[in-house]
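This is the structure I have questions about; it appears just below.
The complex appears here without one of its protein chains, the remainder shown in place.
Showing chain A:
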Amino acid sequence: MSMVDEPLYPIAVLIDELKNDDIQLRLNSIRRLNTIARALGEERTRKELIPFLSENNDDDDEVLLAMAEELGVFIPYVGGVEYASVLLPPLETLCTVEETCVRDKAVESLCRIGSQMRENDLVDWFIPLVKRLAAGEWFTARVSACGLFHIAYPSASEMLKTELRSIYSQLCQDDMPMVRRAAATNLGKFAATVEPPNLKADIMSMFEDLTQDDQDSVRLLAVEGCAALGKLLESQDCVAHILPVIVNFSQDKSWRVRYMVANQLYELCEAVGPEPTRTDLVPAYVRLLRDNEAEVRIAAAGKVTKFCRILNPELAIQHILPCVKELSSDSSQHVRSALASVIMGMAPVLGKDATIEQLLPIFLSLLKDEFPDVRLNIISKLDQVNQVIGIDLLSQSLLPAIVELAEDRHWRVRLAIIEYIPLLASQLGVGFFDDKLGALCMQWLQDKVYSIRDAAANNLKRLAEEFGPEWAMQHIIPQVLDMTNNPHYLYRMTILRAISLLAPVMGSEITCSKLLPVVVTASKDRVPNIKFNVAKVLQSLIHIVDQSVVEKTIRPCLVELAEDPDVDVRYYANQALQSIDSVMMSS
């Protein structure tokens, strides 16, 4: 046992705790691995610390995860890029552990290191590592290998490249579905590094194997490969090789595969070009919009705007719009909800006339949907449709929908609509807002649920920001101040909260003349909770009002509160007084 000088004590403890029995301490040490490395110096880091980490790899998964992450950014601590290869052995072992998140992180770190390594080091160290993992005894190593090919491949020699491709092809046919899934997931990334002739030959045949796998879970990952590969291939090759596959997939027996197609299809449109899109992809998409399985329709409905953006408007009106109409009265509320969240975006695509004629009735029916989420989703995207046809056509139906949501018995629904009030206000304009929605905003301040009251206070602030202090002076402040005498202290507290939020927006003058007196009056409240909240509000007002006002009004009030019988009131009053003092000192 050696003894360590006093200044080194903390670092010595840190090193010792790499092997502490307490996992939290080990985790802490691993997170400070760079400090340990700098204390040991580059050479000892390479010769001692890294081998030490490689050997001690049967730790808990949390520690291993942290280690995998730290090693990814460790190049500077081992002496720079020329020594990067010393980091590979510990990460290689981490690539074989059973816990997926540790492996994923180790692969990520290896990719990060590999992308900085010198080309000959990659050939000497990285590629052999990939080959070892790919031939690993346990599936865990082979899974990890799949994620490293795209780093290894570009610097390999012709012969090695051929070998790497054939190894990857074997991984695509591995006994273990986990390995085939990893191969399918990473195929796109790997393909992006492969030369075009080999892409067409080797990669496409791997892709075809994967698309015919018996395991659904593998096939549906192959769907993702369709879009990635499609973008790499020439248009005619894409039409010849990818298009038939995706059309097939869109009619796969498994709804999960069709679900993936519904999510990915629009990405392929550009790769195949307009004509095949019209002849093959549009019909496939229409089938998915009308799929038997609600989950598939949800995915398809969610992409309807993205898909229409790629098509020309006539095609969209002719083929997609009829399906959209059907979906707007779909039996599944989730389908309608998915549709409602994107359908407003179709307005700019279709143009004014088609929107008024075709989309507007759909908007209106969705606004009356029995399911609150559907209505909320329409309201949340109001700005998109406003740009095309103006809000007037909708406002008739909008108001009842908003009022109904505002009074919904589920507080989460009420909360959601409050969030959208500033957006609505900006779209609908001051006039409409004053007439119809102003009263609602005040009503929420007296909701039974705290979250709603809190959101309502915040909403007032955002409205004041939107329409300006003058408007707020007329339409918000008087109504708020009227409520200060509410018999229930919780409501009075909400008003205090609203005042503290409004003050910065309203500015010094209005705060002093209108808001501050109310707060001062509230300091005489009989409920301690109100009084210490007054102290908090006063503290927040210090920065808004003039120094003289602070001294003349705020300080005396706080001094009085600091004498309060209630301990909490005294505490917050003193806090506020202290911050007055510190503001004075600094100015």
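Everything that follows uses one rule, which is that a contact is a pair of C-beta atoms (placed from the backbone, for glycine too) under 8 Å apart; a residue touches a chain by one contact, two chains touch by 3 or more; residues count from 1.
Following the convention adopted for this analysis, contacts and distances are computed from a predicted model.
A.B. asks: Looking at UniProt, which of "Kv channel-interacting protein 4", "Cyclin-H", "3-ketodihydrosphingosine reductase" or "Serine/threonine-protein phosphatase 2A 55 kDa regulatory subunit B" names the chain that isn't shown?
C.D. replies: From the listed options "Kv channel-interacting protein 4", "Cyclin-H", "3-ketodihydrosphingosine reductase" or "Serine/threonine-protein phosphatase 2A 55 kDa regulatory subunit B", the omitted chain resolves to "Serine/threonine-protein phosphatase 2A 55 kDa regulatory subunit B".
A.B. asks: Who touches the missing chain here, A:96, A:355 or A:500?
C.D. replies: A:96
A.B. asks: Give the residue, chosen from A:169, A:235 or A:254, that touches the chain omitted from the document.
C.D. replies: From the options A:169, A:235 or A:254, the contact with the absent chain belongs to A:254.
A.B. asks: From the listed residues A:69, A:270 or A:293, report the one that touches the chain absent from this view.
C.D. replies: A:293
A.B. asks: In terms of residues, what is the contact footprint of the unshown chain on chain A?
C.D. replies: Here the touching residues of chain A are 1-6, 8-16, 18-19, 21-22, 24-25, 28, 32, 34-35, 38-45, 48-49, 52, 55-56, 58, 60-61, 96-100, 137-140, 176-178, 181, 214-217, 252-257, 292-295.
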